[in-house]
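Below you'll find the structure, written out as C-alpha cells, and then a few comments.
Removed from the display is one protein chain of the complex; every other protein chain stays in position.
On to chain A.
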Amino acid sequence: MEISYLYTRKRSEFGRPCCFSDQAPTVNVDIPPDPGLAGSFVPRDPVHTSVQHSTEMSEHEVNTDRVKVQSRGVNHMEGGWPKDVNPREADQTARFRKKLEKDEHYVNIITQLGTLMKHCTKQNNAINIYEEYFEEEEMIEVEMEPPSAKTINAISKLTSLFGVLLSKRDPNAAKRTATHLSWCPNASKKLAVAYSILEFQQSKKDMSLDSYIWDLENSSRPEMVLKPPSPLVTLEYNPKDSFMLVGGCYNGQMAYWDTRKGQLPVEVSTVEVSHRDPVYGAIWLQSKTGTDCFSASTDGQVLWWDVRKLSVPTEKLVLDISRKGILKDALGAVALEFESTLPTKFMVGTEQGIVILCNRRAKTPAEKITCTYSGHHGPVYALSRNPMYPKIFLTVGDWTARIWSEDAKESAIMWTKYHSAYLTDGCWSPVRPAVFLTTRSDGTLDIWDFLFKQNDPFLSLKVCDEPLSSLRVQDNGRIVGCGSKVGTVSVMEISSVLCTLQRNEKNLANAMFERETRREKILEARHREMRLKERTRSESRVMEMEEAPAESPQEVFARTQKEFLEVIQAELRRKARAEAQQ
C-alpha cells in the first residue's frame, strides 16, 4: 500500500501569507480493544518500580594545560637613592649615609626596632622553639598509618613527530618501552631512563634512538638527551661519579657518556668485539680507577670493559654450565648482578631460568662458574642481592618471585605464590631487609613484606594499564620509579611505614632467613639420602633379577594362582570373623 500525498500550488499563489483556520477535532483512527488478546497476557502483581529524588550530578574530568615553568635569576642592583646622590660615587653615598644617621627620626626608630629585635633574639637564644617534642611517642603512631604510595609524577611523552620543531617536547611516533631506570647516585633528583623496543623486529625506521635523563622537578622536558648509535636497553650511572653513565645497546655495543661533555657518547665499543645480541645487563665495577664495568647479553657472553678503551674488552666469559666454554651451548643472560661488598663474585640470571654464580678471580675459565641455581620456569628477569644480608638474593621470573640463599643450592628458600600475570622486575628496598618490590605485566606494583605476610603483597598498587617493564628504588628507599611498556615512567613515593626500619627488624629478618635456609638444607640432606638409597636399591635389584628367570612360565602361573586363592580365602575368613563378632 503506497501512501503518497500530492500537493499542488499555482505559481501565482506563491508567497501568499498563510491563512490558518480552526478546525474541529476529527477522529482519524479508532482501534477498539480486542479481548481475545488478553489471554496472552498475565497480570503482574506486585510491580516494583524505583523512584529517586535527588540532585542529578555528573562526573567530569578536567586537566589543565601544562604550565611551563622556567627558573631565572634576578640581578639586584642598588636603587632608590635620591636624585642628587650618585650611587657610584663612594663619598657621596657615604655622606648621605652619615647625614641620615644623624636624623632624629632615624635614631628613634632604630631604638624602637632594636628593642623589638632584641626580645626575639633573646627568645631564640634561650630555647629552641621548633624542637621536636615527643619523639618516642611519634614512632608508635606511625605504625597505625595505612600503607600507601602516592604518585608524584608521571613522565610521559607525546606522540606527534612534528612536535620537535614546534613545542620542544620530545616526540616519538612509536611508543618505546622504558626498559631500564637508574637513579643518579648523589643528587637523587635525576633519573636516567633507557628506551628501546624489545620485541623482535618491532622497531620502525623513524623510531627515535634517544634515551633521556629526567629531572623530577620538570616532567615535561627531559633534562638531557643521550644519543646512542642504537637504542639503549640498559643504562647505569657510575656510583662513584655522577657524571658518567654506561649504556648497553640493542645491537650489542656498549657506549659510555659523560654528561658534562654532551649528548653523543664519549666512546662506543667496536661492533666486532661486542655482543651479538642486545645487552641486557651492564653494571659498574668497584675498582681503583672507577672506570671498569661489565656487561652480559643473550648471546651467552659476559664481557669486562675498561671504559677508557672500549675498543677491546678486557676479559671474556662464556656462560656454558658444562664448563667447556662452548658458545653454542651457552645460556643467554638476561639479568646481571654485582654487589660492591663482594667484589669477586657476581651473578647472572639466564633465559633458561638458571642463575649462575661466578667467581671472577678463578684461574681457569672452567672454574669461573662456581655453582648454578635452577628453579624458574622462564627467563630470570631480575636478580638482586639483599643489601643487608648479601647471602640472600631475590630472583624474579615467570609468575613468581623467589628468595634464595647462597648455601641452599637445590631450591629457593622462600617464594611468592603463582600470580596470574608475568613478573617483570623486582628489587629489594634499601632500608628494610625484608621488604621488596615487584612489577607485573598487568601494570601492578607489589610491595612485599616477608616478615609480616608471605601470601600476599603488603601493598598492591595498579600503576597503569600497560605492562610495567622496569623498576628501581632510590637509595633512600622512599621514592620508586617504574617504567611501562609504552614509555611512561611513574615516580612514586611510599609512605614512611614501608621505609623506616622498625625496632628488631634486622634480627627478625636474619632469624627468618636462617630458619628457612636450615629447612632447605635439611630437605637437601634428606633428598640426597633418598637418592643414595634408591641407587643402592636399584643396584641390588639388578642382581636379584638375574636369579629369578630360572622358573618356567607354567610354574609362575601356578604360583600366582595359588597366591591369589590364598588372598581370597584370608578375606573370606576375616569377613566371617567380623560378622560373628557382631
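In this section, a contact is a pair of C-beta atoms (placed from the backbone, for glycine too) under 8 Å apart; a residue touches a chain by one contact, two chains touch by 3 or more; residues count from 1.
By our rule, contacts and distances are computed from a predicted model.
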{"item": "Chain left out of the displayed complex - its UniProt protein name, from \"TATA box-binding protein-associated factor RNA polymerase I subunit B\", \"DLRB2 protein\", \"Acyl-coenzyme A oxidase\" or \"Centromere protein S\"", "value": "\"DLRB2 protein\""}
{"item": "Option touching the unshown chain, where A:Met117, A:Cys371, A:Leu523 or A:Ala576 are the choices", "value": "A:Met117"}
{"item": "Residue among A:Leu100, A:Val312 or A:Met530 touching the omitted chain", "value": "A:Leu100"}
{"item": "Those residues of chain A which, in the complete complex, touch the missing chain", "value": "76-81, 97, 100-101, 105-106, 109-110, 112-114, 116-117, 120-121, 124-125, 128, 130"}
